[in-house]
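A single protein chain has been omitted from the complex, and every remaining protein chain is retained in its original position.
And then chain A:
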Amino acid sequence: MKPAPFDYSAAGDLSDARRLLAGGAAKPVSGSQSLGPMLNLRLARPGRLVDVSALPELRAVAETAGAVTLGAAITHAEIEDGEVPDPTGGWLREAAGNIAYRAVRNRGTLGGSLAHADPAADWLIVMTGLGATAIVEGPQGRRRVAIEDFAVGPFVTALGAEELLVAVEVPRPGAGASWGYWKFARQVGEFAKASAAVLLDRQKGRLRCAVGALGRPPLLLGDPEGLIEGQVSPAAALRAALPERPAEALVLHVTALTRALAQARGGEEGR
C-alpha cells in the first residue's frame, strides 16, 4: 500500500525546522523507520513532513564530566558502531545493536524512536533505566524533561505540537556501576513482548528498575533498593504497581525484570 499524499520539506537547521513546524500541523521525521510503515499502511496521514535528520543541532554530540548529550538524529548504527561516545562504557552500544535489523538501524534514530514512543521500543526503556533527560526545543525556548515524564501514553509524548526533541542527555554512571537489560522477542529484531532495565549505581546513588513493553510508558518501580537487595520479589513489585492486570499477563515482565536484576547483580560482583 502507498502513503496518502503529503508535502515534504528538508529542514537545514534548527531554526529552519522550527519555522517549518510552526502551527503544529506538520510532523517531524528523521529516519522514517517507525513512521514509514505507518505511512505505507495509511495509519498515519500527515499533511506535511519536515525532515530533521540532517539538522546540525540534532547531529551534535557534547561531552561533559557528568554526561554525554547525543543529538536526536544520531542513528542506532552509529551508537552500535561506537562512532559516538558511549557514557556507559558499552551498555548503549549493546542495546543499539539489538534494535530491529541493521538495515533499520542505519536510518532509524535515537530521537525518532523516543518521540515515536512505541511502548515496546528499546530506547524508551533503556533511557528510563539510565535516568536520561530529553532536551526539547519549541516556541517557548529550550526545556529539559526527565525521560520518565517524556512518554505519557502509548505513542504519545510530552512534546508540544511545535516542539522538537533535540537531544538526549545520558548521565555517566559512577565507578563500579552495573547494568542489566533483558528483553523477550519472539524473533530477532521484533518488538519486545516484555523488557526490563536495571541500573545499580551506588556511587552516584542511582538505583533504578524499569519495566517496558507494557503497552504503556515504561514503569519505573518505586522500591529499586528492595528489588535489588531481594527484599521484594519482581512478581510482588509488578503486582503492586499494576494491580488491574491479571498475574498471567505479567509473567514475561516478571521474567524480564528477574533476569535484568540478575545481570546487574552479576555485573556488580564481577567488578
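Worth pointing out:
Just so it is clear, a residue touches a chain if its C-beta (ideal position, glycine included) is under 8 Å from a C-beta of that chain, and two chains touch if they have at least 3 such contacts; residues count from 1.
Criterion: contacts and distances are computed from a predicted model.
Only one chain is not pictured, and the protein name UniProt records for it, out of "ABC transporter permease", "Sarcosine oxidase subunit gamma", "Carbon-monoxide dehydrogenase small subunit" or "Putative ABC transport system ATP-binding protein", is "Carbon-monoxide dehydrogenase small subunit". Shown as candidates are A:139, A:154 or A:174; the residue that touches the absent chain is A:154.
Residue-wise, the contact with the chain that is not shown comes from A:221, picked out of A:95, A:110 or A:221. Touching residues on chain A toward the chain that is not drawn are 1-8, 10, 27, 32-33, 35-47, 49, 51, 53-54, 56-57, 59-62, 64, 66-67, 69, 71, 74-75, 77-78, 83-84, 100-104, 106-107, 116-117, 119-120, 131, 133, 135, 142, 144, 146, 148-149, 152-156, 166-167, 169, 171, 187-189, 205-206, 214-222, 241-244, 249.
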